[in-house]
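Note that one protein chain of the assembly has been removed; the remaining protein chains are unaltered in position.
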Amino acid sequence: MSFAAISDWHQRASHGRKRRRRLAWRRFCRNGLPVIGLAYIALLFIVAIVGPFVTRQPTVNIFQANLSPSWAHPFGTGQYGQDLLTQIVRGLGGTLLIGVTGAAISVAIGLIVGIAAGVFGGIIDAVLMRFTDFAFSIPTLIIALFIVVVTGFSAWNVGLSIGLVTWAGCARMARGLALSVRNGTLMDSAILAGGSRWYIATRYVLPQIASNMIVFFVFQVASVLFQSTTLIALDPQYVPLTGGQLPPGSNLLLNLLNGGGGSYIGYRWLFWFPLGVYCSMVIALLWIGDGLQALLNPQQPLPRRWFATWPRLRTARGARG
Amino acid sequence: MPGKRYRIIRVIGLRIAVIPMLLCILIILGNALGYLNPAATSQSSAIPGLSAAKPAPFWHSVYTSLVAIGTLHWGTGPQITRELVLRSLEISSILTFGSLFVSAVVGIPCGIFAALKPRNPLWQAVSAFCVLLGQVPPADMAVILIFTFSLGWHLIPLSYGWGSVADAILPIMTVACFNIGYMVKYTESGMREVMQRSFIAAARARGAGTASVVAHHALRPALTGLLTFLGPQTPMTLFCTVIAEQAFAIPGIGTMLGIKVTTYGAPAFGSGTTLSITLFIFGLFIMVLNLLIDIAYLWLNPLAD
Partner (left out) sequence: MADFVVEARTDFSNDVSKQPVLEVRDLVVQFERADGVVHAVNGVDFAVRPGEWLGIIGESGSGKSVTLMSILGLLGEGGRVIRGNAWFNGVDLVQLSDRQLRTVRGKDIGVVFQNLAEGFNPYLPIGTQIAEVLVNHRLCTRRTAHRRVIEFMHELGIADAKARFHQYPHELSGGMRQRAMIASAIVSEPKVIFADEPTTALDSTVQMQVLALLTDICRKRGTAVVMVTHDLGVAAHTCDRIVVMYGGIVMEEAPIDEFLQFPTHPYTLGLRDASFDPEQPDRPLRPIPGVAPVLLEAPRGCPFAPRCHMATTVCRERLPALRQTRPDHRVACHHVQGENEHEPYPIP
């Protein structure tokens, strides 16, 4: 019976897409951490969307300034008596917006440039790749800083400016993947069948590199967030150790990060809570990225971490190598 | 091997030849962007001592930037002199290269051990901690370091400015924390990938021990993998240097150029000239770093073209 079941498994594995998807999900879950990260990011998104509707703009009350965490103010209060938790909840949306817009724009530009270079080849490839090399060696954040200065400071503009300058890595990767698809036989058959370049790029190349691009997108969100913290830290209002100020009207978690720096001396919660939320968000993104990457090459065993939930086999000989 | 050496020299020569061209493009780009800046016409300037540009023909402003860069004399005022420019360049290079060196010395062994011992909780914790370090914003990292090492444990005297060796430790650590994060991550993943390739099994079949396999066979492929990821990170390393300079009040290049963004509408980058000088300096830094990475890559990898 068992071997009949095995060959049956074989058929199902090669034919059933549903089965494959379930296997992928199982593989994703097996490592533990990516699932935790995914749940955490989902929670943050829900909070960011729902938060502004259920909280009010934190009120300024000088007599309640710099209170340590208590039941009334779980994360304590800030310099002007604003509730820090409310500030974080309301600032989360803008921060996620920066990450997602920045990553989306850079991946979109990178995909277009990379696929164009990979599919057309020849002179277009050469020109686009020299352009990408140039984009690699320009000081990206200065340009981004300039764009922010010209267009004004807001979450959209920060995301946009960072996205506009950080597409080079994506372009190089997309080109490599597109080339590997192009050198496969599937592409030859498509060309022989008379498919146009556009048809080939969208129907053959894009679906095949989409999974890699999703992984890249997740890592890119983390990277854009990091760059935006650096960008915002160049704020002239930020004076280290003496207490930064929040620009009025801007409600970003990232601003809290830098604004709280000066409050480290006496009011540590103003420093650690925003930093903790930011760091946990980025680490969760990295975990998701790692889990997705493990999905891409199923033949490779997953990296085994000590905190992963692996069933352990009792063996005659321990694992070697 | 002479053939390999010749190839390396040719490739590096080409890269070096391209650098001045790219720098000229950057200067032109900076001036062009300067014309977009609504603040460019105002009289204030971000660089103290450098007069704001008056509305002038485009090529004239490019010429002005070129002259300013060529003479290393960036202002009419007495504040910014040639010595100051050279000194701040020197300080920033020490910070950047020092932090890269420190993070390589710490991060690469950590990554290797984390990849080799996937079940050892200690090394896994070290690797996870290093990745976390790399994600802490440098401005906050500076605060944490000051409060831990200077004010908490009194290991390093707290001083601002630049002068003694002790002044360099904390800024270098700040920047190195960012670098360590991705060094550990990419060394670990590269090492894990290499250890699964079949030539490693072949080397073990010839009786090599783990130490010998890692040192002779796995290290070079893993490091070339790391180097390909290192290139795109160089701009961020530089910006972390700028932030560290700000946090520790070090008169480096970032402080001198007064790189800042403003949320109140006050101008940053007073003129196209300032912007193009900034782009020039940072572009030069990035290109030199990338050149060094290319040289290391060619030296490590016999397959490279």
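Order as written gives the chain letters A and B; numbering starts at 1 within each chain.
Everything that follows uses one rule, which is that contacts are C-beta pairs under 8 Å (C-beta built on N, C-alpha and C of every residue); 3 or more make two chains touch, one makes a residue touch a chain.
Treat the numbers as computed from the prediction; the structure is a model and nothing was measured.
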{"item": "Contact partner of the left-out chain, one of B:Ile9, B:Ala166 or B:Ala201", "value": "B:Ala201"}
{"item": "Selected residue (touches chain absent from view) among B:Thr71, B:Thr148 or B:Ser212", "value": "B:Ser212"}
{"item": "Touching residues (missing chain, whole complex) on subunit B", "value": "1, 196-199, 201-210, 212, 216-217, 220-221, 300-303"}
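Just so it is clear, only the chains that are shown with their structure count from here on.
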{"item": "Subunit A residues touching subunit B - in the complex, by the definition given at the top", "value": "134, 136-143, 145-146, 148-150, 153, 168-169, 222, 226-227, 229-238, 240-241, 247, 250, 257-258, 261, 264, 271, 275, 278-279, 282-283, 286, 300, 303-307, 321"}
{"item": "Residues of subunit B that touch subunit A when the two form their complex", "value": "22, 25-26, 29, 33, 36-39, 118-121, 124, 131-132, 135-140, 142-143, 146-147, 192, 195-196, 201, 204, 231-232, 235-236, 238-240, 242-243, 246-247, 259-264, 266-269, 275, 278-279, 282-283, 285-287, 290"}
